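Every protein chain but one is kept in place in this view of the complex.
On to chain A.
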């Protein structure tokens, strides 16, 4: 093919000894043609980013190429010296990273960071560089580019930072753009905008884009061709339509099926409304202490929030970052104290409880945290981590440990795992431990704060299933906080949509999905990636 810009042939990258497998990627072959978007899809650990790192010459220490070649415009990049690679980077191959906050220098103005790209390659005069930076910021659609050029990264929103990153990657008009999970850290609506921007720029500049993602929704949105990877090997390769509509490999099918679908769940059996949690007119304002030269800042996290949650019900709280949904969850478990309003659990007002009384009542509401890596003490064995709750509530040690083993069994890990430390488990397994810990106190209500957001889709599906299953078995109620409408649709009876600390809309899952009353809800729904493709996928 004459228009192939990048061609990876039988590439094998060896991992250092002691890793859980020998090769990061093994005999991987795929092409990227000019003017197309190639999506490399896979779950974490599938090696999907590794090939891209090899293309950029940025392999982590200890990883070596042991075979194959990477042909970029006919030249084998693996034989390139560091110097030649550097010439290529930025000039002919651009890259966008996942986390725009850490990829930008926090102490440098946006304009200077873009100008730095020109400087590194010794093109243009300083004045022209600034002018070009401004033009680029305009092109990537940052509002008020004249102001943004002088802004520091922390003054920009996540989406704006990602736009700056894209501007930097585009500065020297590369022929190939590598985008490594560029929208994963962003809100849905922002994600939709960034995806549109990338597609738009790709067409305007006739670039090749290698887009690495774990999300099949994003794939449906942007890909021309798809390469599905699993454990370092290419499982399936083909045009986007073929792969999405008629996946050949079982793994691809499993991945596509695991995506929470937009199909609205059947209305569940009506039950007697017996309110367990009543929240009335909750207010919460965060104040930062002002200093000598800076005024105190106030952020309204919750404003007049009222809702009820019935026994045995699952209520989803959906919103983008900064909507106050996590603050609400934290107020319910009293990690945060609301400024005013009422929060009644079974008639007891939680907001006024203090000290020992609070410690005693606490066990009735438990929480499952977002980050399975941060929510377990690295120095505590998991059995102990689960038993600590009952022990704090004066259950004897032996009995608590025995119960912890039963709980581990219940969440599908087996009693023997109690003796292990958290780092020996995968993300999904840790989340199961987190759930077991929350269950240890026989709570009536569980608050799950983004409990599946950090997990791969297939694991996500398993954890959701587990939650649903436990809910039935133990007649729990669930407050499910998420940014992902698709996940909420799967598990929730009722959905509350929040924005800027206020409740925008609440109703049954069906109502919210099929006939959203508010503009904002509709925007959220439209922004879900892969929505247009949905009928074909289902």
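Side notes on the structure shown:
Criterion: a contact is a pair of C-beta atoms (placed from the backbone, for glycine too) under 8 Å apart; a residue touches a chain by one contact, two chains touch by 3 or more; residues count from 1.
Quick note on the criterion: contacts and distances are computed from a predicted model.
Chain not shown in the complex: UniProt lists it as "ABC transporter permease", one of "ABC transporter permease", "Threonine dehydrogenase", "FAD dependent oxidoreductase" or "ATP phosphoribosyltransferase".
For the chain missing from the display, the contacting residue among A:188, A:376, A:407 or A:479 is A:376, taking the whole complex into account.
Taking the complete complex into account, A:441 is the one of A:276, A:441 or A:461 that touches the chain left out. Touching the chain that is not shown, out of A:70, A:333 or A:488: A:333 (per the contact rule at the top). The residue from A:366, A:417, A:460 or A:521 that touches the chain not shown here is A:366. Checked against the full complex, the one of A:274, A:392 or A:474 touching the unshown chain is A:392. The omitted chain makes contact with chain A at the following residues, 333, 335, 359-360, 362-363, 365-367, 369-371, 374-380, 385, 388-389, 392-393, 421, 423-424, 434, 437, 440-441.
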